[in-house]
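Only one protein chain is missing; all other protein chains are in place.
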Amino acid sequence: MGMMNFAHGEFIMLAAYALYVFAGLPFPAAVASALLTGIAIALFAERVAFRPVRSADLSTQLVTSLAVAAILQNVVTVAVDARAQSVATPASLSESTSIGGISVPNLEFVTLGLTAIVLAGLGWLLYRTRTGLAMRAAAENFDMARLLGVRADRVIAISFAISGALAAAVGVLIVMQTGQVTPTMGLTPVLIGFVAVVIGGFGRMFGAVIGGLLLGVLSSLLGAYLPDGLVPFRDAIVFTFPVLILIFRPHGLLGGEIGKARV
Amino acid sequence: MNGARFRPRSSVAISLLVPLVLIAIVTLVGASGTPSFQGTVTLILCNLIVVLGLQVFVGNSGVYSFGQLGFATAGAYIAALLTLPPAFALLQTPGLPHFIADAQLGPLPATLIAAAIAGLLAVVVGLPLMRTSTLAIPISTFAFLVVVYNVAANWDRVTGGSSGLVSIPTTTSVESAGLWAAAAAVLVIAFKWSASGYRLQATREDEVAARSIGIGVMRERLIAFGISGVLCGIGGALAVHQSGVLNPTTFYFGATVTTMTMLVVGGARSVLGAVVGAIAIATVNEMLRGLENGADLFGAISVGAAPGLAAIGLGLILLATMIAMPHGLSGGREAGELPWIRRLGLTATVPPPRTSGVATGRSTADPVGKGTLRAEGISLSFSGLRVLRGVDLELAPGEALGLIGPNGAGKTTLVNVLSGFQAPDSGVVALDGVDVTGRTPTRLARDGLGRTFQASLPFPHLTVLESVAVGAMGIGVGRRRAAAVAADVLSRLNLLEQAALPAGSLTPAGQRLLGVARALATHPRYLLLDEPAAGLNEVECGELVEILRDVIKDFGCGILLIEHEMSIVMELCPRIQVLDDGMTLCEGTPEEVQADSAVVEAYLGSAFLAAADA
Partner (left out) sequence: MLELREIRVSYGRTEVVHGVDISVGRGEVIGMIGPNGAGKSSILRSICGLVRPSGGEAVFEHHVLTGMAPEQIARLGLAMVPEGRHVFKTLTVAENLRLGARSDSEVATRLEPTLERFPILRERAHQRADRLSGGEQQQLAIARALLGRPKLLILDEPSLGLAPKTIDLIYELLEALRDEGMTMLLVEQNAARTIDFSDRCVVLGAGKVRAQGSREELQRDPGVLRTYLGRQP
């Protein structure tokens, strides 16, 4: 909703830890529990931490999200451990399938498939349901939406629930790719998220998606073509790019408004 | 020349003393303890320096930066590398250039060099970052933090990689940390009350208004960012010479959260807040850490060892503060400004300074040629609506021109064009014969154009005197003279008695006048007033008319008055221009305008015209 949220990374982390905790269950059940965790935590954070500061200025909201992030990160550190824990993922994921002579890791399929499902689901929700319509309207002009009877609290709660579900998806994917969880694993996705928003323009959902894709592409390109000595610094270079973009286009590559219309 | 002061000497003294005394107490307590306790207190003081570094930027600019600890990291590594004995340097950081590895400086030179480089880094990084929009700075500074972490963790041959450096000489004593902290506190307060600090505070209070009085937002933020870099670098350098070890995570996310908590809980806007917050949170942190190692809560509950508990506690405190007390313990006030100190009578109110005519260096008595402010053929559309359609306007110094018209006629848009906040699609704005179309508001303020805003709340957290003085500082006038100019302007507007009060505590009428005063502080040749009488009652309106008459007489400026309150316009302005639907409908004396049928029709419609004639 146009606001930076440090806590989002921690939603990802918590969902991933749910996978770790429920590793004993059959994989689909574990994933479902991760999903529920993500949603539940997001709703809880909205009710307890973000709703009281909803009408405060953006700086206050920003620092609030920082506080929530710090709390969540350390709750996990205390409850589990500060060190990385490995998570067992189904063996089929580490295998590869052969397509037309090229061996593609199964993991890529899953990642691609999951991403596609999520995007499709989100698209369906936003563009084909009444709730999604209300959400898009509220995102553009919150007051006007209320004047038409759209329930503010409900719309915001649903947005948070969705972001929790998305975070859970990301968390699951990360676990499948790296096979482990640590309390600090939420930081990098958060940064990627911010940066994606910067590149794509504030307040535009698909802009953020595009931004994320661009980042991924950039990261891969750099990984392939950077001279050996600089390879460890790939992340640093990748994250400097959005800053450069911001300098020339303070509203992001695709534009977008910071702050929303008010009646 | 009178000595107009922003605050009484006693208030300044108290505001300086209280933080220094607190620092001294902490230092003394620390020095009297066991070596391990001393180490803890030293680190607390180093943290305090970093928090002060945060305060100087975040508190004064109102913009949050999450990257300042990147400068602490930089300062720490540089200082450490400079003081490492060559043998160790060779072992841990084989990639280091020889002249650094062989160098083994004492703590002081190392700290100074580290501070200088950190400051330089801050300027280099700040140049592009401060150009971005206000909301992008938190994101980009956070990216900077991660980049620094990344570099430190991966540049193994120079920084020791993720395992970091060890065996750094432990040279920082409690006393030296205390001294550095005290120096930092003095520096930060001095900056806050310097001209540059005031200008930066103005951008925090109201960025748009600040631009309109000539303040370069990016420049002021960059200055504070640089100072912040220096202080964070010092804090990092000193800390690392206490603990003897350094790795990339020392000043990373956790430390960012901790120092941010300290600043916010104390109250970001004031130095007192930074000091109090740092000490209070550090104390709470130590207590919670004690719990982490396993303790008996109230002798009844046994809590097991739990690293991370302290961080949870701090996080909860930060969250509670944001919800319940966003301005922190100090409420953003310095020691001398606290209400209970005021009540003790220790800080007397500022005696109204004697004033004599004070010039800012721009003499209004010499008309540059016989210039005027002129707009020709101004047209502007947006969103497909033609808001202005070929409007002309001319204003000469010393005259009062009223601009009236129904809602949506384009009056405020015209003023925005004249003052540089919007560029016209076509047409020319000329100031004293020079084409200034499209110049920024900042530049126009320096060229002699001033304006007020419809909904302006003039810099609520500065005092009345400061609010107005910033107007003069915006165009480059020094502190002393700015204060004198401000006092002069305030006395003319009958606001001098409230000089020491916070601007936000004035009545709405007073706040309107304050907006006018602030615009006058730049001694403009042309003053554009946008609905200054909104919300005033009849008596106040009458007073406003008198005041504006005197302003024209004393300052010789030309006034363009947008108003809906007809009584003021009719009384003050010998010439009135009526705008309707983006075009000039008619122009003339008040009587002519009131009788003009087109005007009546624009407001009330033809049926009325007929009835009025009947």
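As written, the chains take the letters A and B, and residue 1 is the first residue of each chain.
The rule is short, and it goes like this: contacts are C-beta pairs under 8 Å (C-beta built on N, C-alpha and C of every residue); 3 or more make two chains touch, one makes a residue touch a chain.
Because the structure is a prediction, the values reported are computed rather than measured.
Considering the complete complex, the chain that is not shown touches A, B.
The hidden chain makes contact, of the residues A:13, A:134 or A:196, with A:134. Annotation: of B:31, B:501 or B:566, B:566 touches the absent chain (contact as defined above). Residue in contact with the omitted chain (choice from B:205, B:334, B:432 or B:531): B:531. Within the full complex, the residue among A:152, A:221 or A:244 touching the omitted chain is A:152.
Residues 130, 133-134, 136-137, 140-141, 143-152, 261, 263 are the ones on subunit A that touch the missing chain. Seen across the whole complex, the unshown chain contacts subunit B at 384-385, 406-408, 457, 507-508, 531, 534-535, 564-567, 569-570, 590-591, 594-595, 599-608, 611-612.
The definition used in the following text is that only the chains that are shown with their structure count from here on.
Inter-chain centre distance (subunit A to subunit B, centres taken as mean C-alpha positions): 33 Å.
Residue ranges of subunit A in contact with subunit B, taken from their complex: 4, 49, 52-53, 56, 58-60, 62-64, 66-71, 73-75, 77-78, 82, 184, 187-188, 191, 194-195, 197-198, 202, 232-233, 235-236, 239-240, 242-244, 246-247, 250-251, 258. Chain contact summary for the complex, subunit B toward subunit A: residues 62-64, 66, 128-129, 131-133, 135-136, 138-140, 142-144, 146-147, 150-151, 154-156, 253-254, 257, 260-261, 264, 306-309, 311-312, 314-316, 318-319, 322-323, 326.
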